[in-house]
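One chain of protein is taken out of this complex; the other chains stay put.
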Amino acid sequence: MSTAAETEAEVAAEHPHGEHPAALAHHFHDLAQQKAAVKMGMWAFLVQEILFFAGLFMAYFAFRYLYPDTWLAAHELLDKRMGTFNTIVLLTSSLTMALSVRAAQLNDMKSVVRYLWITIGCALGFLVVKYFEYAHKFHLGTLPGKYYHFEGIKGGAPELFFSIYFMMTGVHGLHVIIGIGIMIWLIYGPIRKGKISGEYYSMLENVGLYWHLVDLIWIFLFPLLYLVR
Amino acid sequence: MGTYLTIYLLLIILTILTFAVSYAGLPGNLSFAAAMAVALLKSTLVAGWFMHLKYDNRFNLMVFLSAFWFMAVFFGFTLTDLGSRDAILQQSGNFAARAEQGSKYAQPAELLPGALEEEGGGEGEHH
Partner (left out) sequence: MSATTGDMAETHGSGHTSYLNARKGISSWLFTVDHKRIGVMYLVAILSFFFVGGMFALAVRLELATAEPDLFSASVYNRLFTLHGAIMVFLVLVPSIPASLGNFVLPLMLGAKDVAFPKLNLASFHIYVLGALFLIYTLVSGGVETGWTFYTPYSSTTDSSVVTALLGAFILGFSSILTGLNFIITIHKMRGPGLTWRKLPLFVWASYATSMIQVLATPVIAITLFLLIFERTVGIGIFDPALGGDPVLFQHFFWFYSHPVVYVMILPAFGVISETVTINSRKHIFGYSAIAASSIAIAGIGFLVWGHHMFVSGQSELAGTIFSLITFGVAVPTAIKVFSWVATMYRGSIRLNAVMLYTLSFLFIFTIGGLTGLFLATLAIDVHMHDTYFVVAHFHYVMMGGTLMGFIAGIHHWWPKMTGKMFPEIPARIGAVIVFIGFNLTFFPQFVAGARGMPRRYHQYAPQFQDWQFLSTVGAFVLAAGLFLTLGYLVWSLLRGEKAPKNPWGGKSLEWEAESPPIEHNFAHQVVCKHGPYDFDEIDYSRA
């Protein structure tokens, strides 16, 4: 007997025909175990994302402590209104993401996709605003490290402030872009293939958790970078 | 749906609040503390309701919070180091420098002329 057939026979023995939910992976006993495991796994992944960003926040706090006046002076060059606007945009995207997951719970796949698109839209809006902010900095010359050439601040270490600004918002922005990519993949991949439904929507939920984390990080980035005083 | 919208509204209000307060000209530390407090509140709202932690298996919350604990350890010890570096400089180094006036320890060490001729093929290569 070939082993592929053996495997199928084993599986059939454990899951009599009809009792096997399509989403259930063979190494799990039941969907409840799988859902709990998949969600816990995502939280563990979020933990490592938090520790990744922690390094950037550490650099921020270290240099804010060492160069407090630089921080005060340099942050004036950031546009608080754009920052606040972006914060509101991301919070909105978090709402629509939560609503998307809620729609999945209600097996309303059309709304799932609709809310996902709105989330993507907000994310793109965030990136557009960021683009304008970055462009302004290129124009001014307030660039990271050795590329800094703005004449308007005397003394201190403004190039360090902008190094940290670009690293923090850059890595955050990268996560936004990745999030957009994953959401688009969700829409055209698993959702289109019918793999997400009211019975099993863990994949969507996990993408939601990721997206909320991206929002959480911005919730701290915003006051630290834009609202030093 | 209602809960989500309420939380959202709270988040927006808190954001506008932080923005407004930043113009109030609070002294540095207070401004920082206020901003962080608001950020913490917003995070709790997002994590508790949008991320469902309030309704979820308690262990997931512990996993999430553990990240912040270790982050706090990283920040705490490193900033302690950065914050106490000056102490070395202010106290001009070590116990020798703080020695009693007049004792030999308070005097800077000085290699007397002719001292080196006594040594053999010095193997005191001390690290």
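For clarity, chains are labelled A and B in written order, and residue numbers in each chain start from 1.
FYI, a residue touches a chain if its C-beta (ideal position, glycine included) is under 8 Å from a C-beta of that chain, and two chains touch if they have at least 3 such contacts.
Since we're looking at a predicted model, the values are computed, not measured.
Undergrad: Among A:Pro21, A:Gly41 or A:Gly198, choose the residue that contacts the chain missing from this document, as touch is defined above.
TA: Looking across A:Pro21, A:Gly41 or A:Gly198, the contact with the absent chain belongs to A:Gly41.
Undergrad: Contact with the hidden chain only, please: which subunit A residues?
TA: 1-4, 6-7, 10, 26-27, 33, 36-37, 40-41, 44-45, 47-56, 58-59, 62-63, 66-67, 144-147, 157, 159-160, 163-164, 166-167, 171
Undergrad: If the missing chain were put back, which residues of subunit B would it touch?
TA: Given the touch definition above, subunit B has residues 59, 66-67, 70, 73-74, 77-78, 80-85, 87-88, 123, 125-127 touching the missing chain.
In this text, only the chains that are shown with their structure count from here on.
Undergrad: Taking each chain's centre as the mean of its CA atoms, how far is subunit A from subunit B in angstrom?
TA: Taking the average C-alpha coordinate of subunit A and of subunit B, the gap between them is 26 Å.
Undergrad: Across the complex, what residues on subunit B touch subunit A?
TA: Spelled out, the residues of subunit B in touch with subunit A are 1, 4-5, 7-8, 11-12, 15-16, 18-19, 22, 25-26, 28, 31-32, 35-36, 38-39, 42-43, 46-47, 49-51, 56-57, 59-60, 63-64, 66-68, 70-71, 74-75, 78-79, 82-83.
Undergrad: Where on subunit A is subunit B touching in the complex?
TA: 36, 39-40, 43-44, 46-47, 50-51, 54, 57-58, 61-62, 65-66, 68, 80, 84, 87-88, 91-92, 94-95, 97-99, 102, 208-209, 212, 215-216, 219-220, 222-224, 226-229
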